[in-house]
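Shown here: the complex without one of its protein chains, the others still in place.
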Amino acid sequence: MSGRETPARLWRRSALVWLALSLLLATTLGGAYLPIGVWKLPLALTIAAAKAGLVIAIFMGLGQAGGAARIAGLCGVLWVLLLLSLSMTDQTTRQQLPPGFGEDRAGQP
Amino acid sequence: MTEARHDPFHDIARQRHAAELGLWVFLASELVFFGGLFVTYGLYRYAYPSAFEAAGAETAIWLGTINTAILLTSSATMAAAVWAGEAGHKRHVLIGLALTALLGLTFMGVKGVEYYKDISESLYPGAADFPVDMPGAQVFVGLYWAMTGVHAVHLSIGLVAVAITLWRVRAERFDWQNTALLHVLGLYWHLIDLIWIVLYPLLYLMGRSL
Partner (left out) sequence: MTDIAALPEPHPATPRPTRSYLGAGSDLRSWLLTTDHKRIAILYALTLTLFFFIGGAAATLIRIELITPAGDLVSADSYNKLFTLHGVIMVWFFLVPAIPTTFGNFILPMAVGASDVAFPRLNLLSWYLTVAGGLLALVSLLVGGVDTGWTFYTPYSTLYSNSYVTLAAAGVFVAGFGTIATGVNMIVTVHVLRARGMRWMRLPLFVWSIYATSIIMVLATPALAVALLMIVVDRLFGLSLFDPDQGGDPIIFQHVFWFYSHPAVYIMILPGMGVVTEIITCFARRRVFGYEAMVFAILGIAIFSFFVWGHHMFVSGQSAWASLVFSILSFVVAVPSAIKVFNWSATLYGGHITFEASMLYALGFLGLFTLGGLTGLFLASIPIDVHVHDTYFVVAHFHYIMVGAMVTAFFGGLHFWWPKVTGRHYSEPWARLAAILMFVGFNFTFFPQFILGYLGMPRRYHSYPPEFQIWHVLSSAGAVILALAYLVPLVYLTLSLRYGRRAGDNPWHASGLEWATTSPPPRDNFVIPPTVDTDPYAYHAAHEEPSERDESGGDHQSSRKDEMP
């Protein structure tokens, strides 16, 4: 941050981000009622990501944070995605078997 | 006011850096903590898409939206408090923190009203007249309670921390301008906000239609 930021300036900055966040909130609320079927979740999550991005970049000051801090935050997100994606390999194929896998089992009690 | 620098650091810049890095590492940890719940939600949602929509339509969307707005606002006031701290405007630090605490309390109040409403509408697992009769619907509601509950616990911890900091800044109990404490508190508060930003669409926006 610059040395002596005036109170008016910093409140204005915070208010601008708040305004953007509120608009996104209104958008996502409206989007929930759109008849777009399976696209509802991706839309809602994209808007959530945009909101989160604003909070992280400006409120949390990721730009001013050190490299290690940025890597740490990124790791948190990546690890959640890792848990999700690898366990999804199970969930999405639970009822399937690789070719030739079922035959041996069929004869067994 | 006590000296800002303390052992084992030789200079205040490095000490600030350590506190910030430490909190970011902790935030990564917290993300995985909530990530476990998000992933559980994701896997169940894949298994029971329609039950999740049907049960998702039962949550109190207006209370949830109001609470989202409250929490977003509290992040804005918290950010202002932190920036004011860096610029040395004590009065604005106090205003920012007080507003944040007030908004946090309001959130908890609204949440309490919502929980009361949920219980009176049998929106809890094992309720005798649970509104949605589909496999997986109770799991959704179980997750709703677990996720919002854990979030509320985090918010309560945040509230206590904000209140203590507010008092300590007011009484000049620590060097709020040079240490990273305000910044670190802000990071934690914003994390609570971030978690809610993701919870809101998952728990309130699914299965809505006009």
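The chains carry the letters A and B, assigned in the order they are written, with residues numbered from 1 in each.
Everything that follows uses one rule, which is that contacts are C-beta pairs under 8 Å (C-beta built on N, C-alpha and C of every residue); 3 or more make two chains touch, one makes a residue touch a chain.
The structure displayed is predicted, hence computed values, not measured ones.
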Quiz item: Which chains here would be touched by the one that got left out?
Solution: A, B
Quiz item: Which of these, B:I95, B:V110, B:V150 or B:A163, touches the one chain of the complex that we don't see?
Solution: B:V150
Quiz item: Considering the whole complex, which of B:T40, B:T100 or B:T165 touches the chain not shown?
Solution: B:T40
Self-check item: Which residue of B:G64, B:G96, B:G136 or B:P201 touches the chain not shown here
Solution: B:G136
Quiz item: Residues of chain A in contact with the chain that isn't shown?
Solution: 66-68, 71, 75-76, 79, 82-83, 86-87, 89-98, 101
Self-check item: Contacts of chain B with the absent chain, listed as residue ranges
Solution: 7-11, 14, 17-18, 21-22, 25-26, 28-30, 32-37, 39-40, 43-44, 47-48, 51, 125-126, 135-139, 142-143, 145-146, 149-150
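In this section, only the chains that are shown with their structure count from here on.
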Quiz item: If you average the Cα atoms of chain A and of chain B to get two centres, how far apart are those centres in Å?
Solution: 15
Quiz item: Can you list the residues on chain A that touch chain B in the complex?
Solution: 1, 3-7, 10-11, 13-15, 17-18, 21-22, 25, 28-29, 31-33, 35, 40-41, 44-45, 47-48, 51-52, 55-56, 58-61, 65-66, 68-70, 72-73, 75-77, 79-80, 83-84, 87-88, 91-92
Self-check item: List of chain B residues in touch with chain A within their complex
Solution: 17, 20-21, 24-25, 27-32, 34-36, 38-39, 42-43, 46-47, 61, 65, 68-69, 72-73, 75-80, 83-84, 86-89, 91-92, 183, 186-187, 190, 193-194, 197-198, 200-202, 204-206, 208-210
